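One structure, as structure tokens, below. Some questions next.
Note that one protein chain of the assembly has been removed; the remaining protein chains are unaltered in position.
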């Protein structure tokens, strides 16, 4: 008799499974979870904490707040940040002052761990939400974050 | 069983096949050297090293903050728990007092990670035994967890949210709301998982009595996590050595005694329920406070040896750090659950069919970068 009950139970469980998929089939119109990615670019918004790439925000006077302290360079586990710096004499105080010449960011080596942004004492660098990073040549992934002619915002050092 | 003697003209030979490194069932670049006789498996020999990145060696040149992000890349499905293991180890060495808020948030994220990992495992388990639709249902639910992670931690897979001393940022204002939404959603989905796959007669035939592992063998092979617990070996680190906020929550250790593939399957489904219950106990009373305690920019551990173990979705992850007092560790060793669980494979798959091997491997739930590191 267990032979027949095996068959009965087998068919019953199979039909139960089919009812689950069948329910989704009937609701397939509104239930689809596919994101049609390049088409939904306009509506696709990443969360504000999403770690896409490191950027250095500049204000309208072309000023940033990077003092060249190199803490980000030290914090980076894989050497993606490279700071070329210089010493100039401050016109107001007459003291020697460290300024950045180039804040180089090797995006190709970056693992988006967030340690540099966490380490920055003056919030000079932050995360941007751009995630479309493919390029034809990997040299394009090496970026200079400070814009040409930019200088450090007054009062950041204190 | 030997058919070799039946007729000398038709000698049955053992047959050697390479399963992987490019094979759909090995979940990555694992290579299995199979010796088979017809469909019956005579020997399984895992060949590792295809994704070895020498993470342990890289740790020796990194500072303690930098080690954390490497552990994301080991068992990428429980990356948050891996991060926490390193952070706990460093914090214990420094004897830091961690705020209650951090502990609770860490535990919630741990359990979310566990559910997410088990969701993926459930989908892939179904796919390995041939039911392709489970994959999409599992991923649909995992997507909600990934969104929670993305909103709070900034990444979907390699979160790197823990730092020695606390968390990188405070939780996002939406976090609690979203977690509650997910819990409400997911509670209706596990019964559906059961209806679709667990109860299915074909699935049960494929898994019950397949890949039998006794408790003694589980202990002697060092099995941990759901693989060990399915054999009746009580090895939940969360229960026996509670860390973070696990000492104040009430949960049952998912245990089974059969030790077959179906038992491992049930243990994982049970763990999802337990994780939900842990999150529910904690989500409403996250204490106020700081999200990190200040540490030195350059952390130097006191000279000595430190060990911390946590329960990842796959089993017991141990972090062993030897420090000589400098800013880099002298040696780091990760005791990964995947490697010891994989070492069982030859023991439990021999004598089964090729299909059994695939089903068994799916229930061991290997993540290849966790095995190779």
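A few comments on the model shown:
Note that the chains are named A and B in the order they appear, and that numbering of residues resets to 1 at the start of each chain.
One rule holds in what follows: a contact is a pair of C-beta atoms (placed from the backbone, for glycine too) under 8 Å apart; a residue touches a chain by one contact, two chains touch by 3 or more.
Please note the rule applied: contacts and distances are computed from a predicted model.
Looking at the choices "Response regulator", "Heme exporter protein B", "ABC-type Mn2+/Zn2+ transport system ATPase subunit" or "NADH-quinone oxidoreductase subunit H", the name in the UniProt record of the chain not drawn here is "NADH-quinone oxidoreductase subunit H".
The missing chain, though absent from the display, is touched by one residue of B:76, B:136 or B:291; that residue is B:136.
Touching the chain that is not shown, out of B:200, B:308 or B:336: B:200 (per the contact rule at the top).
Interface note: of A:7, A:44 or A:135, the residue touching the hidden chain in the full complex is A:7.
Looking at chain A, the residues touching the absent chain are 7, 14, 17-18, 20-22, 24-25, 28, 31-34, 36.
By the touch rule set out above, chain B reaches the unshown chain at residues 15, 17, 23-25, 39, 126-133, 135-137, 140, 196-197, 200, 202-203, 205-206, 353-356, 358.
In the analysis below, only the chains that are shown with their structure count from here on.
Against chain B, in their complex, chain A makes its touches with residues 9-10, 13-14, 16-17, 19-21, 33, 46-47, 49-51, 71, 75, 77, 111-115, 118-119, 127. Chain contact summary for the complex, chain B toward chain A: residues 62, 65-66, 68-70, 72, 133, 136, 140, 143, 147, 150-155, 158, 160, 163, 168-169, 172, 192, 195-197, 199-202, 297.
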